[in-house]
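Note that this complex is displayed minus one protein chain, with the remaining chains in position.
The block that comes next holds chain A.
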Amino acid sequence: MAEIVLRDLVKTYPGAAGPATDGVSLDVADGEFMVLLGPSGCGKTTLLRTVAGLELPDSGQIVIGDRDVTYLDPRRRNLSMVFQSYAVFPHKKVADNIGFGLRVHGMAADEIRRKVSWAAELLQLTDYLDRYPAKLSGGQRQRVAVARAIVMNPDVLLMDEPLSNLDALLRLSFRAELKKLVNELGTTTLYVTHDQLEALSLGDRVAVLRSGRIAQCGPPTEVYDQPADEFVGGFLGSPPMNFLRGVLVEDGDTLRLDVGSQSIGAPRELRPYLGQHIHLGIRPESMVAAEPGETKGTGVLRGTVQVVEPLGSSVLLTMDTAGQQLKVQAPAGFRVDPGSELALDLPVDTRRWYDPESQLLLEVR
């Protein structure tokens, strides 16, 4: 058990145009489940590999526990890793795969057997210990990889997109199982994924990465509800956050955002932006769609339905509002025809405001 401290990690691959990680600093508390989330090429895997010692940083520092491990050999860092491709050893039986690290460390044979059967039990692999990985399914192979990692009783558990090679149904069940397992073990975990659902469901905290930098780091609900910038809002959520562009104008002693010929109320903290363009961010599921005329007020925008997509648990509407496209998630029973007009209620506490230049969240309250 140990905390991880990353300071100003910079890593540029030879021949690459820019750095893969660009001054990343991150503190992971002892026993915390930290998820690194980002699109492909954002540097999340590089960061994980740097922590593992498979890549060495150009500058910066890595501390695990109270030990500086920045340039230490992977084998001396007392950490375990689960690879995206499982990376189980095809030429070793399941039992020997799980016990590999223990054997390399020179543990006694009966001690190895005891620990292997403990890990196999946890991951329901007891019946498969005598098989070669070639005879296992993908999900079972990934279980072997996880068992091999936890049997080491490591300070830190690193996982590089461990679920991405599994089919959708298996991913869902293994995700919950993994969460339970890591919770019980209480191992500090660094988990890389590009799947936002995985990140939100697993992480104690989520660090969203963008081109080698951490865009936002916080608890899943905070990252989802209060995206620190438009990138995070646009990356998290399916469909992602909507951004409406409008001009901030004064209306008596209140402010409002003019979107085309319509307008919507804005908080007074935005006064410095008076007369300027500003972006309103709102989640598709936050908006309430209704027949026009039913609702009125400062929080209502009207739009034309362009596409109706029934998704089973909800109905996804693609709307046109003053020339800007909005995705709206309506309840499953919602019936509307393309081309018809709808009123959209945007509740005040779900509106997020962004500076159009820096794309950063503007603090209002």
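Following the convention adopted for this analysis, a residue touches a chain if its C-beta (ideal position, glycine included) is under 8 Å from a C-beta of that chain, and two chains touch if they have at least 3 such contacts; residues count from 1.
Throughout what follows, contacts and distances are computed from a predicted model.
> What name does the UniProt record list for the absent chain among "Succinate dehydrogenase flavoprotein subunit", "Peptide/nickel transport system permease protein", "Carbohydrate ABC transporter membrane protein 2 (CUT1 family)" or "3-oxoacid CoA-transferase subunit A"?
When "Succinate dehydrogenase flavoprotein subunit", "Peptide/nickel transport system permease protein", "Carbohydrate ABC transporter membrane protein 2 (CUT1 family)" or "3-oxoacid CoA-transferase subunit A" are compared with UniProt, the left-out chain turns out to be "Carbohydrate ABC transporter membrane protein 2 (CUT1 family)".
> Of the residues A:2, A:47 or A:81, which one touches the chain left out of the display?
Hidden-chain contact among the options goes to A:81.
> Hey, which of A:29, A:56 or A:104 is the one touching the hidden chain?
That would be A:104, which touches the missing chain.
> What residues on chain A make contact with the chain left out of this view?
So the residues of chain A touching the unseen chain are 14, 52-54, 73-75, 79-81, 83-85, 87-91, 100-101, 104-105, 132, 134-135, 148, 152.
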